[in-house]
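Handing you this structure, nothing more for now.
The complex appears here without one of its protein chains, the remainder shown in place.
Take a look at subunit A:
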Amino acid sequence: MQIKRYSLAWVFTPIALLLLAASFTAVLVGPMPMSLGQALQALLPNNDVAPHINLIVQQVRLPRVLLCVAVGAILAMSGTVMQGLFRNPLADPGIIGVSGGAALGAALAIVLFASMAQSHPVLLSLATVPVFAFLGGSITTFLVYQLGTGRNGTSVTIMLLAGVAISALAGAAMGLLNYYADDQALRDIALWSMGSVAGASWSSIGLAWVTAISLFVLFQRDSRKLNAFLLGEPEARHMGIAVESLKRRLILLCAAGVGVTVALCGMIGFIGLVIPHLGRMIVGPDHRTLLPLSAMAGALLLLVADTFARTLVAPAELPVGILTALAGAPFFIFLLLQQRGRL
């Protein structure tokens, strides 16, 4: 089998154009119709567009587009790095327990504080759910990492199994919380676990973009080492790579990245699992090109999914996690069928 690699310009130009087109479409479509001219003008300060259009573009749709792009990119990059680190194309960012822990943290915050929030609104303003979700994700990742680390360094196989076990434990704790939760809290938990980018504010956008850009720069610096890591850990060490610190650094970064997205938007599945596969089919497993491509493709997928999520049943909207799973799961099954002979 000869390997055919497309030239980078042929890969990146179309996907950049697609991303741009999807962004404009996302600003234009919705319950309140507007023209491209109006939307573009609304982006400028001191324009003469109707105030309600200004409001919708500046406060609702544009923030949402920007949040989608950053969150999609973070999820796809983390997935790429996790699959490289575990040398397993079926790994996803949740494998280190970060999603399970974050879900538990969020559920805890919802059940414990939601009922108190009406009497003590200060709890809501402290954004307890995102903070608890981030803490939950960090704690479980730390646990999984510690379980996998022995005298002879970190074993990714044991981490993988520990991730499964800790996630199951978190799932059991969530079941207990669900049992005690009242109807409102139950619904909140369910909605949160399906993910949504509806809560886009300029501060959350700032956080997401800073995270996305930092992750991209830091991952890109380790991309060649990650390539060598695919050969195996001892092989990477023999090539002069400090594998222990590389593993630690990448796990920490992935956990932080996924933790931020979970805190901001809840659980959005399948992007971190499917996008790296798609990227590898197009540019191959070299992380130097795979990472930027995954980031852009992840951004595109989440943006398109969110546009559908808020237009399909307008003026209500679907949780975006349902749509990414709806698009992602069949594609993943298709990949499995293709690889069935080889795995």
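Quick note on the criterion: a residue touches a chain if its C-beta (ideal position, glycine included) is under 8 Å from a C-beta of that chain, and two chains touch if they have at least 3 such contacts; residues count from 1.
Simple rule for what comes next: contacts and distances are computed from a predicted model.
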"Na(+)/H(+) antiporter subunit C", "Heme ABC transporter ATP-binding protein", "Sigma-70 family RNA polymerase sigma factor" or "Nitric-oxide reductase" - which is the UniProt name of the missing chain: "Heme ABC transporter ATP-binding protein"
Full-complex contact with the absent chain, from A:112, A:230 or A:327: A:230
Residue of A:81, A:241 or A:275 touching the missing chain in the full complex: A:241
Residues in subunit A touching the chain absent from view: 1-5, 87-89, 224-225, 227-228, 230-232, 234-235, 237-242, 244-246, 248-249, 252, 280, 284-286, 342
